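Partial complex: the chains shown occupy the same locations as in the complete assembly.
Going by the order they are written in, the chains are A, B, C and D; count residues from 1 in each one.
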Amino acid sequence: MVIVDNAVYVAGRRTADPENLDETFEVMRARAGFAWIGLYRPGPDELDAVSKEFDLPPLAVEDALAGHQRAKIEKYGSSTFLALRPARYIDADERVEFGELHVFLGLDYVITVRHAESPDLAQVRKRLENDPALLAKGPLAVLYAVLDQIVDEYSPVINGLENDIDEIEDQLFNGDQEVSKRIYQLSREVMAFQRATHPLSDILETLRDALAEHDADTQLRDNLRDVHDHVLRIVERADSFRQLLQNALMVHTTLVGQDQNNEIKKISSWAAILFTPTLVGTIYGMNFEYMPELHWLLGYPFALALMLGLGFALYKIFKRRGWL
Amino acid sequence: MVIVDNAVYVAGRRTADPENLDETFEVMRARAGFAWIGLYRPGPDELDAVSKEFDLPPLAVEDALAGHQRAKIEKYGSSTFLALRPARYIDADERVEFGELHVFLGLDYVITVRHAESPDLAQVRKRLENDPALLAKGPLAVLYAVLDQIVDEYSPVINGLENDIDEIEDQLFNGDQEVSKRIYQLSREVMAFQRATHPLSDILETLRDALAEHDADTQLRDNLRDVHDHVLRIVERADSFRQLLQNALMVHTTLVGQDQNNEIKKISSWAAILFTPTLVGTIYGMNFEYMPELHWLLGYPFALALMLGLGFALYKIFKRRGWL
Amino acid sequence: MVIVDNAVYVAGRRTADPENLDETFEVMRARAGFAWIGLYRPGPDELDAVSKEFDLPPLAVEDALAGHQRAKIEKYGSSTFLALRPARYIDADERVEFGELHVFLGLDYVITVRHAESPDLAQVRKRLENDPALLAKGPLAVLYAVLDQIVDEYSPVINGLENDIDEIEDQLFNGDQEVSKRIYQLSREVMAFQRATHPLSDILETLRDALAEHDADTQLRDNLRDVHDHVLRIVERADSFRQLLQNALMVHTTLVGQDQNNEIKKISSWAAILFTPTLVGTIYGMNFEYMPELHWLLGYPFALALMLGLGFALYKIFKRRGWL
Amino acid sequence: MVIVDNAVYVAGRRTADPENLDETFEVMRARAGFAWIGLYRPGPDELDAVSKEFDLPPLAVEDALAGHQRAKIEKYGSSTFLALRPARYIDADERVEFGELHVFLGLDYVITVRHAESPDLAQVRKRLENDPALLAKGPLAVLYAVLDQIVDEYSPVINGLENDIDEIEDQLFNGDQEVSKRIYQLSREVMAFQRATHPLSDILETLRDALAEHDADTQLRDNLRDVHDHVLRIVERADSFRQLLQNALMVHTTLVGQDQNNEIKKISSWAAILFTPTLVGTIYGMNFEYMPELHWLLGYPFALALMLGLGFALYKIFKRRGWL
C-alpha cells in the first residue's frame, strides 16, 4: 500500500477524505484547507503522479527516489524539501539502523514519504488530529510533529548506546578480550549516528530562522526550539560517547600491557618453582666418588624433601610478593 | 514541603508573606513589588497551580517536570526560563553529582524549582535580604545571586577533581596498577562536568547581551561579568584536567612497557643465576672414565663451591648492570 | 588530437561546427551563441592560440600549463578559471588516481582542458546536447554539467575506499599482520582524496553566491545546490573513513598486544609440559645408593608413564584454563 | 612596605612626591597630572583606602584581593581593571612560577598591585621616567610599559622550556627511563604557561581596538602592536612545545617496545649459549653400555672443548646477526 493516508484538513479538523490523489488537490482548494498525504516506499510512477498534481520540485523528487541522502533542508521557490534520518537501535546486533523520511512542504500541502518502518507517522497523525489548535497552523505544524517524533525516537538509540558503553566498561576492567572489537564496532555505530543527527541541528536552525523572519506563530517557534534543544542534547551525548570509546580503546591498550606484566611474573614464578628440584636432582646426579649423601640410608627421601621444600619456599616467596 | 518559601519584595525588602500562592499574585500586584517563590521537587499538580497563577510558558513547565535538561536559557515572550546544573563533588566515590535547578523569570516574579539539595538557595535568599539595594533591582538580581551561588559551588568540585589528579600522578609514577581504571573513571566525571558547565558560559553571554541591549543597571551587568569570568576560569580548569588525564593515560602505557622491560631483565638475571649450577652439575654427571675431579677427596665440595661461586659472580655482574 | 571538440551552440542547439579555432570566435559572435571547446593535453603553443583568440587571463593559462594545481576558482575580470581534480579508484593498487581538469569560463565561451582520461566529458556533452533547455542557459550550464560529472565520478572512489575499509576490518580481527601497512597506505589515499575534494565545497559555495547575487536562473542554482549537497556527502564520508582508519590503527596496536599475551601463555604451557618429564628424568638420574624404584623390574616403564602422565595432566590443566 | 612608590607626573615628568595617599589625589588634580601608585601585597584595609580615594570599582577591588584570577581586562565606566600573570622559570625544579599583577587604570591615575617579586616594576618606572615623551601620554603609557615588561619576562621562560625539551630529546634517544615522567611534568608546566599567556592576546586586541576607536596616539598603538606581536610569538612557541612533548611521549612508547625487542634477543642469545653445554653434558651423562667417547683417555677434555666450542660458535652467530 503506497498511499498510507490522504486527508484534507480544514481549521485543524479532518474533512471527508478525497477518493484519490487527483481529487485531493481540488478538494483542498475548494475547502481552503491543506492536504497531508502519507506515502510508503512509492515507486517512480507513483511519486511522479503526486509530483505532477502538487508541482513538486523535480530535483527534490529525484532525491526522494534515489534515497541515501544526508539529512538536509532545501527551499525550491514556495516549496521546501526535507530529507530526514530516523534511527532505530537493534539491540541484538548492537547496531543503529537508519531509515529515511522525505517531506515535501508547500503552502497548502505536506507530503511525507517514508522508506522504513520508523518513524511511526500514524501516531504523529493521531496526536495532531487530537490537537486541532496545533493542526490548524497548517503544514508547518505537521513538520514540527514529524521532527518531534523523529527526535523522540533517537532517545532509545542514545540509551541503547549508553547501555553498551556501560557493558563495555565492565568488560574492559574484567579483562574480556573481545572488548576491543566491540569498542571498534560501537564507535562505528556512534559515528554513523553522529553523521545522521548532526545536520538536524542546522536544519532546525534554518527552520527557526525562517519562522522568525516571517514573524510566524510564536507557539510553533517555541515548539521547534524545544525540538532543537532535544537534538542538541542528543548530539552532545553522542559526542561524549565517541570520546568515552576513544578513551576505552586507549585504556585497553594499557590494560593488555599490564596483563602481560602480570602473566610474565606468574609464569616466571612457576618456572623457578619447577626448576629448583631439577637443580637438586642434577647435583645428586653427579658422579663424585666421595659424596656422603649418596650413601645415606635416607638420602633419596632427603633429596625429595629438599626438592619439595625449596619449591614450597619459592612458592611462598612469590605469593608474598604478589607474583602468584 | 513543596513550597519552601513564598515572599513578596517591595523596594528590596520583604513584606508580609502571602498566605498561599493564590494570594501571592494579588499581593505582589497590590504592593507593586515582585514575588520570589521557592519550590522543591513539585509534582505536576503543584507546578500546574503556580503556572496558572503566573501564566508560565507551558513548554518550559514541561521541561521543568521532565528534568534531565541541559543547562539552557529560553525566552518566552516577557518571561524567561533557565535550566541550570548545580554540581557537588562526592569525595568517597570520586564522583560529581549533578542536580537540576529551574528558574522562571518574569517582570515581577521569579520562581525557583529545585530538584536536589544543592544549591543552597536559603543562603542566597538570606544574602539578598541582607542587601536590599541589590534585591531592589528585582527578579534579575535574584537570578544573578542564584547563578553566583551555583558557580561558587563549582569550586569545590574543581578542587576535588584536581586533588584526584594529584593522587593519580602519584599512583602513576609509583606503579600502581589500578591507576588506568581511575584515570578512565575520572575522565568520565570531568567530561560530565564539562558538559554541565560549558553551556553556562553561553547563558551568561546571552544574559549580558540582553542587559546591555536594555541599557540595564550597570551594577548587575558588572556582577554578571564577574560570574561569567568565574565560569570561564572553571571551564578552563576542567579543560586542562581532560588534557592532563589524557596525558596520564599515554604515560601509563609507556610506564607499563618500561616495567615489563625491567621485569624481564630481573627475571632473566635470576634464571641465569639459577641455571649456572645446573651446568656444573651436568658436567660432573657425565660418565667419562677419566675425569680426575670425580676422584678427588674434595671433588664434591669443590663442585658445590663452583656452583655457588658462579652464581654469586653472575649476581654481582647483573647487580652492577642494574638488572637486579 | 588536442582539440577534442569545437562547437558553437545557439539557443541550446549545436550549429554547424567551425572549421578551426580562428573561425570559432567569429561564428560564435555572428550567431550570438556560445562556444564550447574541448582540449586534451594541449601544449604551450596550442593553448596560446586559444588564449589569444578568447583573450584568456595569462596567469590562468600559466596555471593550466603548469598543472598540479589545487582545486580552485578564480575570477579574472569577466572570465573565470577553475582547476578541478577528478579522481578514479584503481582497485588493483588500492590507489586513488587524480586527474586535472581546467575550465575557462567567459560570457560566451567555455573551454575545458583535460589532462587525464577522466572525467568523461564526451558524455557530458552528449547529455547536454540532449537537453537543449539546459544548454540554452549558456556556459554556466556546461560548468554545472562538468562539475556534476566530476562529483558523480567520486562515488566509485568512495565505494572503493569503503570496500577496502571493510576488508581491513576483516583482516584486523582475523589477525592478519599486513593490516597495519594497508591501513597506513589507505589513510594516505584517503588524505589525498580529502585534499582533492575538500576545496570543491568552497568552490561550489562561491559559484552559488555569485549566481544568487546576479539573481540568476533558479534551475541552475538548484542544480548547483544538488551538486554541492553531493560533494558534502562525499566529504563527510571521506572524513569518517579517516576516523575509522585511525581507530583501526589504535585497535590493531591493542590486538597485537593481546596476541602476544595469548602466545606467551601457549608457549609457557608447552614449556611446562615439556619440562616436567625432564624433572622426573633428573630425579631417577640421581646416584643414591638406596633408591628402591631403580631396582624395580618395571621401574623404567613406570618412570616413562610418570613422565607422560604428568605431561598429559598439565596439558589438561592448561587446556581447561584456556591457555592452549 | 605596601606603598612602593607614589608619584604624580605632569607632562611626562615626576613632580614633588605627595606625602601620603590622601594628598596624591589633590596634588594630581591641582597639577593636572596623573598619579602612579605602586602597591605590593596590600591588605584589605590598605586597598580599601586607595579604592576610596580613587573611587575604584568594588568588584575589581574584590578580585584584586581574592587573587588567582585568570588574565583579563574589564571596563567599569571610565576605569579599567587588568589582571595579569607574570611568569618566572625556576630552573632547579623545571617549574614555571606564576605571579599576579593587578592594574587599575583611570583617566588620571594608574595603580599597580603586585603580588610577587616579578615583574620588575621599578625598572619599568625608571625606563618611563627616562622617556618623558612617552610618559606624557599618561596612564596608558604606563600600562604599555608594564605589559611590555611582563611579556619580555616571558622570554626566559620560553627559553627555559625549550632547553628542557632539548634535554628531553637527548634523554629520549639515549634510553633514559626517567624521561616519561619528565615529559609529563613539563607538559603540565607548558599547559599552565599556555593558560597564563593565551588570554593576553585577547587583552591586547581589546586594548588596541579601544585605542583605534578613540583615534588615540599612533605611537602607543604601534607600541601595543609590538607587544601583541611578541605575545603571539610566545603563544606559538608554547603551542609547538606542547606538540613536541606529545610527539616525544608517543616516540617513547615505541622506543620502550623497541628496547624490549632488543633485550629479548640478547637474553635469548645468552640463554642458547648457556644451554648448549648442558645438552653436551646431558648426552655424556647417558648410561649406555657402549659409548666409545666415555672410554677415551681424552673424552672429558674433548667434551669440555665441545661445550666451549659450541658456545663460542653460537656467540659468533648471534653477534653477526646483531642480537648481541
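The definition used in the following text is that a contact is a pair of C-beta atoms (placed from the backbone, for glycine too) under 8 Å apart; a residue touches a chain by one contact, two chains touch by 3 or more.
Bear in mind that the values here come from a model prediction, so they are computed numbers and not experimental data.
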item	value
Subunit number of the complete homomer, 4 shown here	5
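The criterion applied here is as follows: only the chains that are shown with their structure count from here on.
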item	value
Each chain counted as touching chain B and chain D at once	none
From chain B, the most remote chain by mean C-alpha position	C
Cα superposition angle of chain A on its copy chain B, in degrees to the nearest 5	70
Interface residue overlap between copies chain A and chain C, same or different (over half shared)	different
Cα-centroid distance, chain C relative to chain D, in whole angstrom	43
Where chain A and chain C are represented by their mean Cα positions, the distance between them in whole Å	26
Set of chain D residues in contact with two or more other chains	285
Topology of the chain contact graph, where touching chains are joined (line, ring, star, complete, other)	line
In contact (per the touch rule at the top): chain pairs	A-B, A-C, B-D
Chain D to chain B touching residues, read off their complex	57, 59, 63, 69-70, 72, 74, 76-77, 177, 180-181, 183-184, 187-188, 191-192, 195, 249-250, 252-253, 256-257, 259-260, 263-264, 267, 270-271, 274-275, 277-278, 281-282, 284-287, 291, 293-300, 303-304, 307
Residue numbers on chain A that touch chain B, as the complex places them	169, 172-173, 218, 222-223, 225-226, 229, 232-233, 236, 240, 243-244, 247-248, 250-251, 253-255, 257-258, 260-261, 264-265, 268, 271-272, 275-276, 278-279, 282-283, 285-291
